[in-house]
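Note sheet for the following structure.
The other protein chains are all here in position, but one chain of the complex has been omitted.
For reference, chains read A and B in written order, and residue numbers begin at 1 within each chain.
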Amino acid sequence: MASIAANDALPVPAAAPAAGEGLRSRRLVLSHFWLAFAAFLIACVLGAWQMWARSPLDAPAHTASNYFRSVTLHGVAMAYVLSTFFIMGFGYFVAETALGRPLKWLKAGWWGFWIGVVGVLMAALAVISGKASVLYTFYPPMTATPWFYIGLVLVVVGSWIWCGVMIAEMSFWKRDNPGQAVPLAMFATVANAVMWLWTTVGVAAELLFQVIPASLGWTQMVDVGLSRTLFSWTLHAIVYFWLFPAYIAFYTMAPREAGGRLFSDTMGRLSFILFLLYSLPVGMHHLFMDPEHSSGFKFLQMVLTAFVSVPTLLTVFTIAASLEIAGRMRGGKGLFGWVAALPWKNPMTLATGLAFVMLFFGGGGGLINMSYGMNAMIHNTSWVTAHFHLIFGGTVVIMYFAIAYAIWPSLTGREFASLKRVRWQLWLWFIGMMVMTIPWHGLGLEGQWRRVAAFDYTDPIIATWGPWVIVSLIGGMILLVSAVLLIWNLLPAGLGRRTVQVYRYAEAVHPPGRVPAALNGFALWNVLVAVLMLAAYGWPIAQFFADPPPQAVIHHMDRGID
Amino acid sequence: MIDHGATERRILKTELRWAVFVGFLVLMILGAIVYAGISMHINPPSNREFIDPKTLHLSGEFTEANLGTSVDTDGQVTTRVIATQFSFVPQCVVVPANRTVTLRFASPDVIHGILVSGTNVNTMVVPGYVSQVHTEFTRTGDLLMPCHEYCGFGHSQMLATVRVVPPEQFRPGPDGKVTCG
Partner (left out) sequence: MNVGDPIEQSALDRRWRLWASAAVGGILVVGAVIGMLVLPNFQRENAALDLWTAICRAVGITEGSPAYRQPITTAQALPVSQVAWDPDVLDILANANPQQGAQIAAQVCVACHGENGVSSVLEYPSLAGQSSAAIYKQLSDYRSGARVHELMTPYAAQLTVPQLASVSVYYGRFAQQATGLGGRDLPGDDYIVKLAREGDSARALPACDSCHVPGAGGPIETPVLTGQNLQYLAAQLRAYKTGDRQNDVYRRMRDISEKLTEQEIDGLARYYRGVLF
C-alpha cells in the first residue's frame, strides 16, 4: 500500500527548518534533561529493590514503611519528575529548532524550571522523611504532610509556565508567518501543552479544595468519591501527556533518521488532535470498579476510551509506511525486505522498532483494561502494573532515550564516543522491560494484587508465584544496568569528538503548504473538548453536589522515621 | 513537475482505508462488550448506595453481629463484609457454589479494595458507599481475598478467606447465617 508513494518521484523538499548558530535554550534544555534523568536513575534503583522485596528472596532494609516510602518515591520520580521535566525540556528544544528561531520567552522558561526544582525538593524531602508514604496517587482520607502536596503543586505550576511559553511561541510564529502551516513537531508540542492545561484542572481542584486543606488540618472530613473522580480526570490524560514526546519522535524524527520521509503530515496533525480530544473524557475507566459512579456513565466513558486507540492505530500505520519508504529508498525489496534494509544501527530507528513491539503488547493489554466487564479480572492486579510499565516505562521512556540521543550532539556539540554502547543501552532496556512485565501479566491474571510490601510465600497459591517474581526481579536488574548505561552515555565521559550539528526534522512526502485552520490551531478542538468533558464528567461531578454522599474522616499519615 | 495533489490524494486515500479498518475494529470490540452486557448481565460494580462510614458500626446492616453470610427471607444469599484497617470482618466467609451470591462491602475508615483470586470478583471499597458484587462461584475450595488498594502500613497483611462449599453443604442456621467455624 505504502509503496505507491515511495515509487513516485518525491516532491522537492521545502527549505528545512533550521536552527541558528547555537541554541539559545541550550542550557535550559540540558538542565531539564539532567534533572529528569537524575530522578530516573534513583527511581530505577528503588524499583529494582521493590521487586527484590516482593520476591521470595530476602531483601535488605525490607520493612513495610521502607517499601511504601520507596514506592511513593519511585512513582513521584518517574511519573512527575522524569516525565514533566523531560517534556518541558524537549518542548523548549522543539520550539527553537522546529520554528527555526530563538526562544522569545526564555526567561519564563527558567522561572518554570526553578519553581519546579523547589517543588521537587519539597516533595522529595517529605517522602524521604517518611511523612508522605501515600503513594503518588492522591486518594484521601489518607493524607500526607502538606509539604508533599505543595511541592507537587509547584511542579505543576512550573509546567503551566511551560504551557504558556509553548502557546506564546506558536502564536508569535503564526503572527509572523501568516497562512503558513505550523511545523508538525511544534503543532504537536502545543497540542500537548493545551491538553496538559485541561488535564491538570482535575488534580488541581482536588489538591487545592480537598487534599491540602485536609493535610493542613483546616478540614476534618472529605468527600472520597469526589476526590477519586477529580483525580481520575487527570489520571488518564496525564499518561498521554507523557506519551506525546514519543509520538512527536515517531512522526517528526524517526522517518528522517531512518533515511525516509513522513508518509502523511495531515495524519500526524489528526492523530495529535484526536489525542487532545479523547484522552480527557475517559478517566473514569480507572474507576470501573468504584461504587460511586453508575454503569451508564462508565459505559459512556468506555466508548470514548475505545476511540483513544484510534490515533495510536493511525500512528502505527503512518509510521510503518514512513519506515517502508525509508527501507525502499535504501534498496529494500519485496513484502518485508524493506524491514531488513532499515538502518537498525541508528538509535532512533532501533528505539522506534523496539517501542512498537512494546506498544503492541501494552496496547493489547490496554484493550482488556478498557472493557468494563473484563476489567474486573485484572483491576489492581500486577496486570495493570505490567500494562503501564510497558506503555510508559517501555514505549515512552525508550523514546525519551532516543530523543536524548538524537539531540545530544546538537546540545553538547559532541558526538557519542560509542554508538554501540548506545544501542546496548536501548536493547537492555527493551529486554529488561519484557522480562519484567511478561510474568507480571500472568501473575495478574492469577490474581496477584498490587501495592503490597511482602507476600506470604508459605501460602500454597502464592508459593507458585515465587519463581515468576524472581524472573521479574531479573528483568528489573537488567533495567537498572540499562539506566546506568544511559547516564554513562550522556555524561561527558561517554561523549567523543566535537561536532557542529543542527537538528533537522523529518519532511513529509507531501510537505504542508496551507492547511485548514482546524489543523493549524486549537480553537475548534478546545470547544469540542469542553463539550466532551461536560457530557462525560458533568453529571458525574455534579452528583456529588446535587446529592452529597456522607464524608469520611481524614487519616493523617505524616509519621516520621521511627 | 510532479503532481503534488495526486500524491497527496493517493496518500490520504490509503490512510482513509486504514482509518475505516480501525473504526471497524473499534466497533467490533465495543460490540463484544455490549453483547456480554446484554447476554450475561455484565456490569461493573456501580451501586451508588450511600452509607455513612463514621456511624457504620452503630446501627443497621454493617454492625458487627450482622456480618458474614446469611440467607435472606426471600432466599437470596448475601455476604456482608467490613474492610477496615487492617483486616476484614469476618476473616472467613462461606458461600455456596453455583448459586447467585451478592457480596456487600463497606469501609469505616479509608479506601480499600478486594479481589477474590481466580474469579471475576473485584471492587473498590470506598468510604461512604456500599460496594456490591453479584456473582456465582463455580469451583469449591478456599480462595484468597486480599485488600488490593493501599490502605496504610498494615495493608500487606490484610487478607481474608472465601470458602466456596458445594450447595448441599451450605446449611444456614436458624437465624439464616452461615459461618466458617
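Rule of thumb we're sticking to: contacts are C-beta pairs under 8 Å (C-beta built on N, C-alpha and C of every residue); 3 or more make two chains touch, one makes a residue touch a chain.
On a predicted model such as this, the values are computed, not experimentally measured, just so you know.
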Quick one: which shown chains sit in contact with the chain that's not drawn? A, B
Contacting the left-out chain in the complete assembly, out of A:28, A:142, A:156 or A:243: A:142
So which bits of chain A touch the chain we can't see? 63-64, 131, 142-143, 179, 220-221, 266, 277, 293-300, 302-304, 307, 454-456, 458-459, 512-519, 524-525, 528, 531-532, 535, 539-540, 543, 553, 555-560, 562
What is the set of chain B residues that contact the non-displayed chain in the whole complex? 4-5, 8, 34, 37-38, 41, 43, 45-50, 52, 54-55, 57-66, 72-74, 76, 78, 82, 84-87, 89, 91, 100, 102, 104, 108-110, 130, 132, 134, 152-154, 156-160
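In the analysis below, only the chains that are shown with their structure count from here on.
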Centroid spacing, where centroids are CA-atom means, of chain A and chain B in whole angstrom: 30
Of all residues in chain A, which touch chain B in the complex? 1-2, 4-5, 8-11, 64-65, 68, 133-135, 139, 141-142, 223-225, 228, 263-264, 266-267, 287-295, 298-299, 302-303, 306-307, 309-310, 313-314, 317-318, 321, 367, 371-373, 375-377, 379-381, 446-447, 449-456, 459, 461-462, 509-510, 549-553, 555, 557
Help me check something: in the complex, which residues belonging to chain B touch chain A? 2, 4, 7-8, 10-12, 14-15, 17-19, 22-23, 25-26, 29-30, 32-33, 36-37, 40, 42-54, 109-111, 113, 115-118, 120-132, 144, 146-156, 159
